[in-house]
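Following: one structure in structure tokens, then a few remarks.
With one protein chain held back, the other chains of the complex are shown just where they sit.
Letters A and B mark the chains in the order given here, with residues in each chain numbered from 1 onward.
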Amino acid sequence: MSAESRLAELGIELPSTPAPLANYVPAVRVGNLLIVSSQGPLANGAVDPAHRGKVGAELSIDAGKAAARLAAINVLAQARAALGSLDAVRRVVRLGGFINSAPGFSAQANVMNGASDLMVEVFGENGRHARTTVGVNELPLDFSVAVEAMFEVA
Amino acid sequence: MSAESRLAELGIELPSTPAPLANYVPAVRVGNLLIVSSQGPLANGAVDPAHRGKVGAELSIDAGKAAARLAAINVLAQARAALGSLDAVRRVVRLGGFINSAPGFSAQANVMNGASDLMVEVFGENGRHARTTVGVNELPLDFSVAVEAMFEVA
Partner (left out) sequence: MSAESRLAELGIELPSTPAPLANYVPAVRVGNLLIVSSQGPLANGAVDPAHRGKVGAELSIDAGKAAARLAAINVLAQARAALGSLDAVRRVVRLGGFINSAPGFSAQANVMNGASDLMVEVFGENGRHARTTVGVNELPLDFSVAVEAMFEVA
């Protein structure tokens, strides 16, 4: 099944692509790589307070996971806007995850699974990616999670 | 206009390339990608105290932005040293920005614009890049900002 069909089957509607926060672009293609700028858990151009702040303090692991999934949905929205269709994706190569972390919080991997699981749901085996997940003390707009990506494209 | 001409027109003189802080090299070319190691706001081999410390505490947003611009100038110096000329750059593909952030500071995107704006000034449309910007609690040598880059090269 194609990625676009799976997305429809999952009932996921990709949002209109959030504008970059500053003087850069959401995605750049170089050769058969597509590099997508880090995306936060924006919805309808705003950050829900439930997706703001530090995981391990204001946010539970599950709330962080939901934020990671939403950030990853925005990554897919940017990839589709750049490529015309997600069916042009051959493989999710790498995700980078930055988790806004309360002192002492070390379950970043669980949080980031919100993003990774989505990729596997949408792309199947081709959604299985390399990944780097770290904690950070602050993120732009007080995002709880930011996700960047590298795709192999046709 | 070529990137080298724009640089001259902007009156920017690239510094002698700062030596890596340790056992690595400033840039590696692989295929038509040039990967540049993260650079700090060094000038003449030293970090001005004005470019040290946390944005949102010791440094204002504008001071952070100046540090980001300086770090990006060092990125360009390393790219020129690796390539012979910035005119060999086809496209700025991606910048990664790490902002040494005071607790509660979330305007990292504004700070990183100091680097992004420079790329667009020097390379025009080809300077528009994908970008990931995050806050961190500490940086090497207490840099306020560190910037890494990926370029597409001829």
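Assume a residue touches a chain if its C-beta (ideal position, glycine included) is under 8 Å from a C-beta of that chain, and two chains touch if they have at least 3 such contacts.
A quick note: this is a predicted structure, and the numbers were derived from the prediction, not measured.
Subunit A residues in contact with the hidden partner, per the touch definition given at the top, are 31-33, 91, 93-95, 99, 101, 103-110, 112-113, 116-117, 120, 128-137, 150, 152. In the full complex, subunit B touches the omitted chain through residues 20-28, 30-31, 35-38, 96, 98, 136-142, 146, 148.
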